[in-house]
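All protein chains but one are shown in place.
Going in written order, the chains are labelled A and B, and every chain counts its residues from 1.
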Amino acid sequence: MTANERSAGPPQASSAPSGGSAVHAVTSVGATYSLELKDLRKSFGKTEIIRGANLKVAAGERVAIIGPNGAGKSTLFNLISGRFEPSSGQVLLHNQRIDGKKPFEINRMGLSRSFQITNIFPKLSVFENLRCGVLWSLGYKYTFLRFLADLDDANERAEELMAMIKLEKKHDVLATNLTYAEQRALEIGITIAGGASVILLDEPTAGMSRSETSRFINLIKEVTVGKTLLTVEHDMGVVFGLADKIAVVVYGEIIAYDTPEAVRADQRVQEAYLGSSVADAQAGGKA
Amino acid sequence: MTKKFYEFKPYNVGRWLLWTLYALLLVVAPLLFKSSLALTMLSQAGYLVIICLSYNILLGQGGMLSFGHAVYAGLGSFLAVHAMNMAAKGSFYIPLSLIPLVGGLSGLFFAALLGYVTTKKAGTTFAMITLGVGELVFAMSLMFPEFFGGEGGITTNRAYGKPFLGISFGPQIQVYYLIAFYCFVCTAAMFAFTRTPLGRILNAVRDNPERVEFIGYNTQRVRYYAFIIAGFFAGIGGGLAAINSEIVTAEVVSGVRSGSLLLFTFLGGATFFFGPIIGAGLLVLALILLSELSMAWLLYVGLIFLFMVMYAPGGLASLIMMNLRVASFGKLRELWVGYLALAVTALVTLAGAAAMVEMVYHLQLNTALGAELGFMGIRLNALNINSWLGAGFVLMTGLGLFELTRRQFLRQWGDIQNEIEKEIRRRELV
Partner (left out) sequence: MNLEFFTISLLNGLSYGLLLFMLSSGLTLIFSMMGVLNFAHASFYMVGAYIAYSTSQVIGFWWSLLVAPLLVFAMGAAFERFCLRKVHKFGHVPELLVTFGLSYLLLELVQLVWGRSAVNYLLPEGLQGPLFTVFGTNFPKSRAFIMLISMVMLASIWLLLTRTRIGLVIQAALTHPETVEALGHNVPRVFMLVFGGGAALAGLAGVIGGNTFVTEPAMAGSVGAIIFVVVVVGGMGSLSGAFLASLLIGLIQTFAVAMDQSLITLLARFSYAVTPETFGYPLLKLTISQVAPILPFLFLVLILIFRPKGLLGTREG
């Protein structure tokens, strides 16, 4: 499955499977990337958590970010979305620098994220949650001179979103009264509400059962059509079912970025996950 | 997907009814309660409603705990009183009916000025900054007697200018109707605010400030704008207060005032729009009636506040709404025995405690009059151990019985809540 099979978007970058040693995909000259990380570093005190991460994500790609615990996946997300400031290095969104910018500035430039721990507006209804998500993107800003009920485009878009995440029946239910899976769906809904072109999902299926997970993956696929997606995931089934590319983060560096099959065969990845002896055994027995 | 779908929900008729009733109440109240004391209380309640509602924009809607809100109402009062004096002297004429707007604009101005620094932080730090800024303004009041009037404050006469259609605003009843008019308009305006994008995003900021950043909003900006709007309405209330009392002293910007705003808005209920209206009513009742009954009134208020924070953080409004919800399922009449028992035992406990408190105060202050005092028709002797033992006994018994009744009531309440949950689920399936 290549990026070209999805709906049209900005010029697609063609990616050839790499031999296993190249860290980033070979692309056509002059392509713009949706998201780029250039030698990104982050230290907390004396400890360097992110030690020079490099990544180039083409538009419309679905990237899964995997890695051992403590590798720095969430920190990477936090750096990209503006929750933390990088110690050095650059983050580029559609070729514009976003490192050092505040979260709301980054969001306005077209990047949106969800959270590992559900982060919704508990005392507002499902509909209100989604409507809040669309307000800025529709240009309503800080106005207090118009009634929410009169904002037809905002209300319609919120209704559309509710249908997309299949929560129409819970129109007026307070978000805090939803089930866990419904709250996660609402979380996604708020994330895509503003029409951002780059979506970051932080462990979206955390805490879900197997059946819920597979349904949720389909939901994610539907709602992120045409968008660039990065998700942090632990569930390998999800990763192989959802992603075009996998980025492997180990000790604060991205040691591999390639198609799932290539990454699976990559020796360094195996070493990082399983230890070198097992990796040798695997390599011997691999088909 | 027309406008009708969103706004006119089933109980919209109820909403029109409520607003009409509210307007009617404001108009008719002084005709029902004819004494001059009642008129004073109603007038005070009128502008306190505006101030408490403006405070709740910060507290209930924005999650911003301010210990210095009286500053904006107070500065509104001061500018209003100066404007009235200038108008009376003829240097700058403004009709009295527009003076509250002068107060409002000054509240807006100072909120914009001081709010910029205040809203740089959130949460507990914000609370402390409001305390510091409030103390700053209050301390400044002694430094600028020209503006703040020093110890005696600034006096004025509200009946300046030519009477319009016979209305000079000299008599209290005319002032009351001016206050009532502004009260209705401001309540409506603040309610409308909750239905605008800024109002809704403010709620989102209260619930989850971090998330709001990630939907494109600068939370600091949102808080700043809300702060300014709250200051505007507080200023209007302050302007009306100046008109009503015709004197403004530095005390109106004090931390004590801010504290009482917080106390009573919270008691009324910060989680519902109408809570502060109840709170303003309680404030007037406490200030005027309760303080006459007992020297220790602030002690009682403080105790009630403490219990409210611990057991009913939504205030009286939430208690009312919870019972309305039970009533809508037809189960309220099952609770009336429980409520009666709670009320009786609470009153007994209160009687015992109050007797002891009053005896202490009596000893402290009125020893010239002897050790005896009247309490609820019984003669107590503050120096006689029997009175103390008796009061203590009443207190302990009441407390014990109250605790028993409370536990029973809670059990009953819990059962009813379960029944209601089942009913809701049943209705969903149908």
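The criterion applied here is as follows: contacts are C-beta pairs under 8 Å (C-beta built on N, C-alpha and C of every residue); 3 or more make two chains touch, one makes a residue touch a chain.
Since we're looking at a predicted model, the values are computed, not measured.
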item: Chains still shown that are in contact with the chain withheld from the display; value: B
item: Absent-chain contact - pick from B:Ala29, B:Leu131 or B:Val344; value: B:Leu131
item: Option from B:Ala29, B:Leu65 or B:Ile420 whose C-beta touches the chain left out; value: B:Leu65
item: Hidden-chain contact residue, picked from the options B:Val13, B:Leu31, B:Met143 or B:Leu165; value: B:Met143
item: Listed residues B:Gly123, B:Pro171 or B:Gly400, member touching the removed chain; value: B:Gly123
item: Contact set of subunit B toward the excluded chain (per top definition); value: 63, 65, 117, 120-125, 127-129, 131-133, 135-136, 139-140, 142-144, 146-147, 255, 259, 262-263, 266, 296, 298-299, 301-303, 305-306, 309-311, 313, 357, 360-361, 364
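We take it that only the chains that are shown with their structure count from here on.
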item: Subunit B residues within the subunit A interface of the complex; value: 1, 3, 6-7, 192-193, 195-201, 203-204, 206-208, 210-219, 221-222, 225, 229
item: Residues of subunit A defined as touching subunit B within the complex; value: 81, 102-104, 107-108, 112-113, 115, 119-124, 128, 131-133, 135-137, 140-152, 155-156, 159, 190-191, 193-194
